[in-house]
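To keep things clear, I will list the structure first and then write my remarks on it.
Omission of a single protein chain aside, the complex is shown with its protein chains in their original locations.
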Amino acid sequence: MSHEGTLPVSKQNMTIFGGVKSQGRLNRKKTAVMAFGVLFMAGCARDAPQDTWQPKGENASNINTLQWIVFPLAGVVGVAVFALIGFVLWRYRDKGQAIPHQSHGNPAVEITLTIIPALILSVVGVFTFRGIFQLAQTNDTQMVINVTGQQWWWEYDYPAQVVNGVEISQPIITAGQLVIPTDTKVLLRETSRDVIHSYWIPALNGKKDAVPGRINLLRLQAYKPGIYAGQCTEFCGLSHANMRMEAVALEPADFATWVANQQRNAQQPAQASLAQEGEGVFLNQCIRCHQVNGLKKADGTAAIAAPDENVYSGAAPNLTHLMSRNTFAGAAFDLVTSDCRKNIWTASPEQFGAAYLEGVSPKCLNQTNLRRWLRNAPEMKPMYADPTKLASSDGKYRGMPNLNLSESDIDKLVAYLSTLK
Amino acid sequence: MAMWLFLGSECLLFGGLISTYMLYRGRITQGPRPSQIFDIPFTSVSSFVLLMSSLTMVLAVTSTQRRDYERSKLWLTVTALLGATFVGGQVYEFTAFYNEGLGFTTNLFSSSFYTLTGFHGVHVTVGVIMLMALRGIISKNRDTGDRAEVVELIGLYWHFVDIVWIIIFTLVYLIPA
Amino acid sequence: MAIIERPTPTAAITLRAPVTPAQSMGIVRRPVTSTGWKSWVFTVDHKKIGIMYGVFAMFFFIVGGVEALLIRLQLATPDGKVLSADLYNQMFTMHATTMIFLFAMPMAAAFANYFLPLQLGARDVAFPRLNALGLWLLVAGGLILNASWFLGGAADGGWFMYSPNSGPVFSPSNGVDFWTLGVQIAGFGSLIGSINLIVTILNMRAPGMTLMKMPVFCWMILVVQFLLVFSLPVITVALVLLTFQRSFGATFFDVAQGADPLLWQHLFWIFGHPEVYVLILPAFGIITEVLPTFSRKPLFGYPFVVFSGASIGLVGFGVWSHHMFATGLGPISVAAFSIATMAIAIPTGVKIFNWTLTMWGGKIWYSTAMKFSIGLIVLFTIGGLSGVTHAVAPSDTQQTDTYYIVAHFHYVLFGGMVFGLFSGFYYWWPKVFGKMLNEKLGGWNFWLMVIGMNMTFGPMHILGLQGQPRRMYVWTEARAGEGLFNFGFWNKIASLGSLILTIGILFFLINIVYTARKGKIAPLDPWDARTLEWITTSPPKEHNFDRIPVVHHLDDFFHRKYQEDATTGELVQIATGEQLVRAEEANADAHIHLPSPSYWPIAIAVGVGTLGFGVVYGVPIMIVGVLMILGSSFGFVLEPSVAQDIDYDPPASGGQDTKELAPLG
Partner (left out) sequence: MDATTTATDTVQQGDSHEHGLSDAMAIKIALILAAMTALEVSTYYVDFGAFFLPVLIILMIVKFFTVVSYFMHLKFEHQMFKLLFYTGLGLALFVYFVALATFKFFN
């Protein structure tokens, strides 16, 4: 949309220099046009999922309004300055004129040229001021979610509360994908268990760092159902690049369904199935770190994970409803095949809820990714799993280690994990 | 002039250390609290010693300016001794704290306390070394330029170390966390 | 040790006392050779030190550049396989550290060292031996920083090394230890250097050169040194805290103990923001010399430019938290820092406008130096304007830590600083080496750099606004998008651009070689210049000026060449630069005393380096280091600066006695 707004400016720029032949000026002109063309065009791209110019929620829209003030203004200033420079370079090139008079300046001009930018900036300042306080507002929040970052995934903890009439009676703990109801002002209370991370869903709001020892507030609200992509944006070590997140917005009714499902315990796999064998492996290997709500040990007592004894950050994703999310390991890998992924991402807002709530069906399960993960997670996603380097973290892993599972164990585990709907 | 610049720069150094201490002084997860270990009378005496060393430093400077090198050697020695007493007191104090269970790594309060006062102590020590060297130079009659200038410059450094202590004494010792 | 060293009039006289060099140190004789490697290593001549700074910086520019090329190679395609995650993290950390601490600052120091005394009409800096010490400390720091590559991996926490990620748990290799020590030691070097340069500027100007007749380059260097003097101690605190945590078990950034990780961020950026002006202002200074020269006009609004420089420096201390908009400072702090940051655009704008208006009405000669200066104005403005878009805090929460930021700072750093430095190379090369850099190769150099630079960093604006975060060792198709704005296309363009950029820079290297071999001998005043450094031979003699110039005007050299015709008001040339230089030679002063070379600066630096390794590898080495430092400091202090037997007298006689040069330095 800004194409209409920008192009004339660029054209104008060109006509100013139209008659100029010098290579120098030509290139500078190109530079100018390119850079500012770039600034503007980027503003109306419709492509990348993390585009910062496509707000899909209230806060992001507020920010976008500001962007639409400051970017064009910067562009106009830039074009004006370059026009001036271009004119000077052309007009006063050495044409054999006499050495100019040695004039030392002109205070009136100076002062004017100081005041004009000051005025422009005060205008920007006023809007900025308003924007900052607008975004800091949290008193009309409708829902609270605790968000905790750790190397290299996000955990979401929904405290018990009533949201739009839907009751969350048991706290919900999940990972990777944040599920929120549409048109609801959701307050994230962010913190971290190890280093600083930063939570960013560009379509819904700007970034807010998750700082260990502090709780930072960030408010999201989505207009429409859909998946909104994000990425950890504070450098947090080896797999910073693989620490992503997705916010999933569901219609309130769909959200109620999701909540109901999350509050159930995992079902026991059928007797004598491969999945049941997988449960055994899981109890053997994985329960050290991963919790599955309702899972019982062989003696019938509840199996409780102890990630704090094994992982430096003291947490590993809760896998109770692994198959209700369609990415895993910090939203870095697809749990569904690419076709199925496409269906979900491109679903219309009306159909999105149903598509998402279906979870990962056996047909859609991305076996390759999941198996690779179980075979050797650090190979897929760099992590501190090198035992020789664990001295500095009290012998605890940072991330998921390679467990040297046999292929048959992996078969069993995959079978078991796919029951965790 | 270089000295004044250097001191201006040092303001930001000690400012940083003091701020760190102020921020962290209440953050005590384990180990004794400051009020349990600070020995205010003792520290008051060392503060007084350091304060008086500033006076003797002034006397050293003025006597050098009068070219009264005997006096100036005397006052330099006294200043250095007072400084050494202060450092000695600090060493004693650190040992006492340590024995009461406040190691460098015990908690944030202790780390920032030792870092701040330790940095100050190092500055005093460097000052003492310079004073002694200066005394040696004067007595061996080895000239490195205008003596009064040099004594004055070291004097400036010395006073600066003193004023830093004035602040530390009040903020760290007298005002409880 | 700055204490004992000040230039005093009386000292020179006392020095006549029979203290011979050999005696004064007891053990070693002064290294008085004036040729061979010793004449470089032990020199205290500001020109030689300046050249060594330059060589050092150029070397690390290439090192940092190769690191950047590896980064671009990795990012050219999705899921790049060139570097592992670990190596990539080391790469961008060291790329930035190298470029900033080992290229940009030393290169600025090179210019400052070489040209300050020349522009001020002085024989040397105030404390020549401290000057050498500053250089060697920097070298020690640089070696320590890069030694880490071979000793278990370089630092990998990013150039701002945020805690707690830089703590011992999260960065277990020794890389960060080397980093803190290296930066610390290089920082000491800069601190010493900056005190020295400030005293030089305030005390050693030629007769008649009031502060307001001083070249703007000197002014900008003065501001920069103040920024350094007041910001380096802050990073020192941060680095000390981090070193104590990593090496001695303190808990300053250990959250479990109640520490606050934001303390590091504040300390770092209180230093870090003034630091970016430390980087850009020398370049501003350079082009403020170049633009008037090639426009044949004095600077437009000299006082405005000077004061805007000073106020950029001052305000620069009040905006650091704009790097922390996303950390949860609270709306009041954010608003305050946001507005303060915008305010900086005003004095910077003054500079841009004054440069443009300097050219207005001029007679512009498009030499390569001039092209680079104009390049700076344009490219810096782009970077500055994107800087203003970050200053709008809510908008910045969308941009921070994306490639949009990377684009911003490469436009200001590369388009601004590096272009300024290159302008300086072309402008002053004849002064330093007596030969003209080739203008034709210079043209290639310039145009390829302009194209390459815009191709490399221009697309990063798009990438950032499309949501590509920085410091990612891979980017993925899943987030790349489609169509015109997908990451794939623009990342490729950027990587391609960096190749063009490299070729552009290679042209500069070729130009150097070509000039050394076949370059034209430079005339004494090749650019019809304006300031005092041109009133002596090229390269300048060891004592800089045969006669200390007496200054009557801003741009004194120009005014000695041209005068306004009383009746017509037109400028008439009354002398050529060449004639002026020859006139000076004919009236040379007798008895010029120059400070003599010394072993001690480099000896102290070696001691400091050893101490640094000791902090990583254990107390015994530390003790050795401390002893070395103490011993050589003692030698340093006790050594008179002038070895009697090599006092320099120029052959010519007939001039009057000149002032002595800082005899104690």
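Each chain gets a letter, A, B and C, in the order it is written, and its residues are counted from 1.
Operating definition for what follows: a contact is a pair of C-beta atoms (placed from the backbone, for glycine too) under 8 Å apart; a residue touches a chain by one contact, two chains touch by 3 or more.
All of these numbers come straight from a predicted model, not from anything done at the bench.
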Left-out chain, listing which of the shown chains it touches: B, C
Omitted-chain contact residue, chosen from C:F92, C:F170 or C:F226: C:F226
Candidate in contact with the missing chain, chosen from C:N203, C:S247 or C:T476: C:N203
Residue of C:F317, C:F380, C:F425 or C:W600 in touch with the missing chain, whole complex considered: C:F317
For chain B, residues in touch with the removed chain: 1, 4-5, 7-12, 14-16, 18-19, 22-23, 40-41, 44, 47-48, 51-52, 54-55, 57-59, 61-62, 65, 146, 148-149, 155-156, 159-160, 162-163, 166-167, 169-171, 174-175
Touch list for chain C against the chain that is not drawn: 6-9, 202-211, 226, 229-230, 234, 260, 262-263, 266-267, 270, 317-318, 320-321, 329-330, 333, 548, 551, 658-660
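One rule holds for everything that comes next: only the chains that are shown with their structure count from here on.
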Chain pair with the higher count of C-beta pairs in contact (B-C, A-C): A-C
Centre distance in Å when chain A and chain B are each reduced to the mean of their C-alpha atoms: 51
Junction residues of chain A, two or more chains touched: none
Where chain C touches two or more other chains, by residue: 258-260
Residue ranges of chain C touching chain B (in the complex, touch as defined): 2-6, 8, 10-11, 14-15, 17, 19, 126-127, 191, 195-196, 198-199, 202-203, 229-234, 236-238, 240-241, 244, 248-252, 256-260, 263, 267, 634, 637-638, 640, 663-664
Contact set on chain A toward chain C in their complex: 23-24, 27-28, 31-32, 34-36, 38-39, 41-43, 45-53, 60, 62-63, 66-67, 70-71, 74-75, 77-78, 81-82, 84-85, 88-89, 92-94, 97-107, 109-110, 113-114, 117-118, 121, 124-125, 127-129, 131-136, 194-196, 198, 200, 202, 205-209, 211-214, 216-217, 229, 231-242, 244, 312, 334, 382, 389, 391-393, 398
Chain C-facing residues of chain B, complex: 1-3, 5-6, 8-13, 16-17, 20, 23-24, 27-29, 104-105, 107-108, 111-112, 115, 119, 130, 133, 137, 142-146, 149-150, 153-154, 157
